[in-house]
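Every protein chain but one is kept in place in this view of the complex.
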C-alpha cells in the first residue's frame, strides 16, 4: 500500500539530519495522497540508521492508523490537521532546527529582510501563540494543528505562499506541494532565521525589503511568468 | 572482567568527537555496574585514534583502580562520587562542549525556554558554584562530585529528572541510566545552551515555557503513559 | 564551442557548495572570453548532482544566449553588465552566503579591520543601494549590474582592487581575473563579514587597520614587488 509514497517519505526524512536540521530523531516528514485522503509518516523515535521504508506508517486525515506496525511520529495529529484543512498541502515537515527554535522561543515573527526570504516566503513568517492549558489537555498535537490554522487564517495567509510557521516555545512546521518541497522550505526557514538574527544584531534598524523587490523575487520564481529554473 | 562494559564505554567515548562535543581528549564517559559497585572509565589523555576497549580502566565507587594498566581519566573521582551517591545513575559524561562551557563560564542556570529542553530536562539545569580553595586542596575531583550532589540536593532535583549540571568556570557533567543515555543528554544540553543563548540575545524577555507545556512534553516522553518511541 | 571554459565554469560552480557558500542552487559562477566577447554561465536551478559541463550556457555581453539548450542563471544579465563595463573582469560569482547576506540585509559597508581583509580587498567593500521601483520594472537583473557600476564609480573603486560588493537586501557579487579568483574572493568576503561582525560585537570601537599596514599587506601579495606565493 502506497509503497512509492513510503519510499519518498523515508528518503525525505533522511534529508533532515543530512541537511543539519536535526539531531537524533528530532523531526518528522510526511507526504499525503489527497485522492485517498491518506498520508505516510515516519515512525516515532526510530534510529535513522536502522529505519527502512517499510517502517513508515499510513494514516488517514482524521489521524487513524491505517497501516503499519510501528507507532507513528508523536506529532502525527498535527500533520493530519494540516492535510484535512488544506487540500494544497502535499507534504509537511517538523524539526527542532536550532535557528528556527531560537525565534520560536523568543516568540517573534520573521520579517522579510532580503531576497533569500522573498525567493520562498511571500512575506512575514508568523510565530503562533502558545497553546492554552485547556488545548494541551484536550489534545496537544491535534490542537497544535488547529493553532496553525487559526494563525494562518487570522493573518490571511494562503498556505503555499508562506509555507511555514513557528510555534512559540517549540519550533518550526513547514509544508509544500510535496515532502521534498516541505524539506526545502525547512532549510530556507532555518537559513533565514539565522541571517535575520545577525542582521538585527548588526543593525537594529534593519529595514524590511521594499514590497516591489519582494514581489519581483517571489514572482520571478513562483509567478505565472516565472523564469527561474528550467520549467 | 566487565568486557562488555568496556566495549560500551569505549564506543560511547568515541561518540563525543563524532557528535562535535569535544576536541582532542577533552571529555570522558563511564558506565557503572551497580551490583558489583564498579565502573569502567576512559584512560587519561589517550588519543582516540589508538585507544582500544582494552585500554578502559575499572574502578570501584571509592575511586580505587581495580583493573587496568592505564591511569584513568583525571576526573575519575567525580564519576565515582556520582555513582556512590546515586544508585539510579548508570552512566556519566564530562565534556568541554563549547556552549555548555559558555554558560558555565558565565555562571548561569539554563532555564527551560522550549520543548527541546522539556523533552529531556524536567526544569532548570543548575550551574553549581566554584569549589572553595580548601575544597580544591582537599581533593579537587572528589569535591567536584560533592558540589554536584550539594547542588542537586539544595535544588531538590531528582538526578534522572534533570540529568545534567554546569560547573562554574568549568563545563558540563551529564548522566543517565547508562552511558549512551548520558551522551545523549550531553548533546541535548549543548544544543539547549546554544539555542537559549540566541533566544536571549534576540529577546531579552524570552519567557520560560509554561509549566503545563513542560509537563506535557516531559511526560509524553518519560511519564508512565509515554507515547514517544516504540516501547 | 568554448569547451574548456565550460569545464572551468562547471568546476568553479561546484566549489560554491563545497566551500559552504551556498545551499541548493543559490549561486552562480561565470567566466568570460573577452576576445570573443562571450561568457559561459551556469544554467538556472539545475541540481548540482546532475549538472554536467555541457549544461553550461554561452552568452554574449549584451545578454543574448549564443549556445545552450538550458535557460541561463536568472542573474545572467548582471554578469553581462559587469563584463561589458570592465575588460579586466574575467570571472563573476554571485552567492547567498550567510555572512555576506547578513551585512547586505543590514545595509552596511565592510570596513577593513584586519590583514585578512587587506590581503584581498584594498579598502572598504561597499554596500550598494536598493534598486528603485522603476529600475526593477525596467529590468531587474541588468539594472543590478548598473547599480554595481554606479557604486564603484562613485566610490572611485578600481574593480580588481576591491573585487566584490554587497547589494542591499540581497547578497554579494564578487569578481576576479577568472572564475577561480572570483570564487576565492567570495570565500574571503564571507570570512571577513563573519569576523568583522564579531569584532564589532566584542568591541564596538574596533578600529580600522592603519593605512600603512593595509598598504603593506595588499602590496606584499598584489604589488609589483609582491613576495607572497611562488610566482
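Some notes on this structure:
For clarity, chains are labelled A, B and C in written order, and residue numbers in each chain start from 1.
Rule of thumb we're sticking to: a contact is a pair of C-beta atoms (placed from the backbone, for glycine too) under 8 Å apart; a residue touches a chain by one contact, two chains touch by 3 or more.
What you are looking at is a predicted structure, and each value in this text was computed from that prediction instead of being measured.
Among the displayed chains, contact with the absent chain in the complete complex occurs for B, C.
Within the whole complex, the absent chain has one touching residue among C:36, C:116 or C:151, and that is C:116. Contact with the chain that does not appear here is found for just one residue of B:108, B:177 or B:221, B:108. Residue positions on subunit C in contact with the hidden chain: 19, 113-116, 184, 187-188, 191, 194-196, 198-199, 201-203, 206-207, 209-210, 212-213, 216, 220, 227-230, in rising order. On the side of subunit B, the interface with the absent chain consists of residues 23-24, 26, 43-46, 70-71, 74, 96, 98-99, 101-108, 130-131, 133, 136-137, 140, 169-171, 197, 200-201, using the contact rule stated above.
Note that in this section only the chains that are shown with their structure count from here on.
Hopping across touching chains, the smallest step count from subunit B to subunit C is 2. Most remote chain with respect to subunit B, judged by CA-atom centres, is C.
Here the C-alpha atoms of subunit A line up with those of subunit B after a rotation of 90°, rounded in steps of 5.
In the contact between subunit A and subunit C, the residue numbers used by both copies make up under half of all numbers at that interface. Work out the mean CA point of subunit B and of subunit C, and you get 46 Å between them.
Measuring from the averaged C-alpha position of subunit A to that of subunit C gives a distance of 33 Å. Taken residue by residue, subunit A touches two or more other chains at 201, whereas all remaining positions touch fewer.
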